[in-house]
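Here the complex is missing a single protein chain, while all its other protein chains stay put.
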Amino acid sequence: MNAVIEPARLADFFTIFFTSAMVILLGALYALLFAYSRIKVMPRLMPLAYASYLGLFVSTLFLAKAANLLHHPLWIAVVVFMLLGYLLAPHGIWHLCVGTHVDEHAETKDVVQKSS
Amino acid sequence: MAATIGKLDSANLNGGQKLAVKYFITAMVLFGAQVLFGLISGLQYLKPDLFYEVLDFNVNRMVHINAMIVWLLYGFLGSVYWILEDEAQHEVVGLKLGNLIFWVLTAAVAVVVLVFLFVQVGPGKESSIWLINEGREYIEAPRWADIGIVVSVLTFFYNVAATFSKGRYTGIGGVLLLDLLALFGIYLAGMFYTTNISIDQYWWWWVIHLWVEATWEVMVACTMAYALMKVLGVRRKIVEIWLYIEVALMFGSGILGIGHHYFWIGTPEYWFTIGGFFSALEPIPLVAMVVHAIFDAGANKIKNSNHPTMAWLIAHAFGNFFGAGVWGFMHTLPQINLYTHGTQWSASHGHFAFFGAYATINIAYFYIAMQQWRGKVWMAGDQIGNGWKWKWSIGLLNLGMVGMVMAMLVSGYVQSQIERAIEGSTWAGYFAAQAHPWFVQGMWWREIFGVMFAVGFVLLVWDLMTVGKHETRSMVEAKSAE
Partner (left out) sequence: MATNQWWASESFWRKTAIWVTGGSLIVLILLTVDTLPQIAAGSKRVPAYSTINFRIEYKYDDSRHAQVPVIGMKEPLFGKELSEQDAEALVKLGKLTTQSKNCMNCHTLLGNGAYYAPDLTKSWLDPNWGTKELREDQMVEFIKNPSDKLHNSMGRRMPKLGVTDEEARGVVAFLKWMSSIDTNGFPYNFKPIEQED
């Protein structure tokens, strides 16, 4: 069995700092564009959201390579988990938003109908 | 019997709120101490002979970080007293005791600081740990003060629990109580001496990590939930469901996220993957907040009656995201943390995260308090002087903080490369990095932005004392949120 971690090489430091920052930033940008596109009913924003995710995907792979994550099954699992988790989280949260705001929307619609 | 608009009048406050403002004022004083001692310690990097053997770096730095811990806690305690009566629909039970404990706790804090400053160190005996200084970062308070803190927290718990019991239990109240219990229990983990430094640091992280990355987060989520109802008029039911969701996400990722502190203190290797996995999870609550905030902003027409508070809540969202999320994840994987652990990287992340996640939310509450104290005064748009004081202070404080954080990042980068990767953390390697021009310039810029931050702090104090003073309009209340 390989060592649990393989320390990064000096040459990879910048790649690691940069890509891990990008993972979080693009993760948030993807979530933001995704939610904005849905709430404002602007489907043309959706490709941008997925482009952000694509950036996240690529960043994660570069990060995984630079941090030597692909040498050990446990770390590969973490990478796969990140790729899937960041893809699905905004979808899940969106459903939760809709689900938890059901009553309020019914009310808002009432108000709109009455005032028109 | 409407009070005079714009005049400070304690008749505008309920019992809990009168106690809350005492906590808030003390918090601001300690915030000032934090800034002052931060500036001195920062200057000592540049001028090492400054106050040498009078007020050494270790003393200044200890006061700097302890003032922070205590002022943030004072802000939280104050915020809870602030919302307590309204939330429980009952006046605070045992308020006199609560008041007494405030004075006892504050006197204890003053004594501890004076001992830190004037006694500083003691002989290598347990009595030093009991009376002078425990010598463990962040929880340096001597043991007698620890016991005082425990008694105070218990009294506080009694105030809150009894008030909710006599009044009504809300979702916010329930989460708050359980969180307080955890906060109290965890503190006990830091209250014993052991010679074994691995075991010492194992439990030390329970206090530090489980406070900062778990129970504090949930405490803030509770007071934030209340603020959202009051300032933005979001409905209670929705706020409470989302509070539960955030609690599940924060505790679910945060509790075992402690693993990322167990890489290098002697603990077994399985903590590598636990730490790595849960660190990757920790941004998920932030992603959830992003999506939910967009959803809310789109679904409701936001009207807010307190612009400074709203601005600080937005600063909180960004600060938390960048400071805790981005800055945390950049150096958390063990493969890179091996080189960044214990360098200016940690300082950069620490400054950004503490300020972004906690200082901001406390300041937001201070503005809520001032608005009420001056008789629900107008604090929305077109304030007197166009609100230049709060706008400049929030600008200077945030810019100063971001500047400091960036400067320390540059220094930390140099340190991780030269000291750690190349030189291998020997004494010589350490100083090779500390003397490197980039590192030194980083320390200069940190100090310059620190001064900017300090100016912002002075403006903040001035603004909090004067905001709404000559205002004649009263606030437009958010629609009732029950």
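In order of appearance the chains are A and B, and numbering begins at 1 in each one.
One rule holds for everything that comes next: a residue touches a chain if its C-beta (ideal position, glycine included) is under 8 Å from a C-beta of that chain, and two chains touch if they have at least 3 such contacts.
Bear in mind that the values here come from a model prediction, so they are computed numbers and not experimental data.
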If I'm reading the header right, one chain is hidden. Which shown chains does it touch across the whole complex? A, B
One chain isn't shown here. Among B:18, B:90, B:136 or B:391, which residue touches it? B:136
Would you mind spotting which of B:26, B:44, B:306 or B:383 touches the chain that isn't drawn? B:44
Residue among B:17, B:79 or B:201 touching the omitted chain: B:201
What subunit A residues would touch the chain not displayed? 3-7, 95-96, 98-100, 102-103, 105-106, 109
Across the whole complex, list the residues on subunit B that are touched by the chain not included here. 41, 44-45, 48-49, 52-53, 56-59, 61-62, 120-126, 128-129, 132-137, 140, 171, 175, 193, 195-199, 201-202, 204, 237, 240-241, 244-245, 247-248, 251-252, 255-256, 258, 262-269, 271-272, 274, 338-339, 341-344, 346-347, 420-428, 430-431, 434-435
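Note that only the chains that are shown with their structure count from here on.
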Complex interface listing, subunit B residues touching subunit A: 235, 237-238, 241-242, 245, 269-270, 272-273, 276-277, 280-281, 283-284, 286-288, 290-292, 294-295, 298-299, 321, 325-326, 329-336, 338-339, 413, 416-417, 421-422
What residues on subunit A touch subunit B, complex-wise? 4-8, 10, 13, 16-17, 20-21, 23-25, 27-28, 31-32, 34-36, 39-40, 67-69, 74-75, 78, 81-82, 85-86, 89-90, 93-94, 96-97, 100-101, 103-105, 108
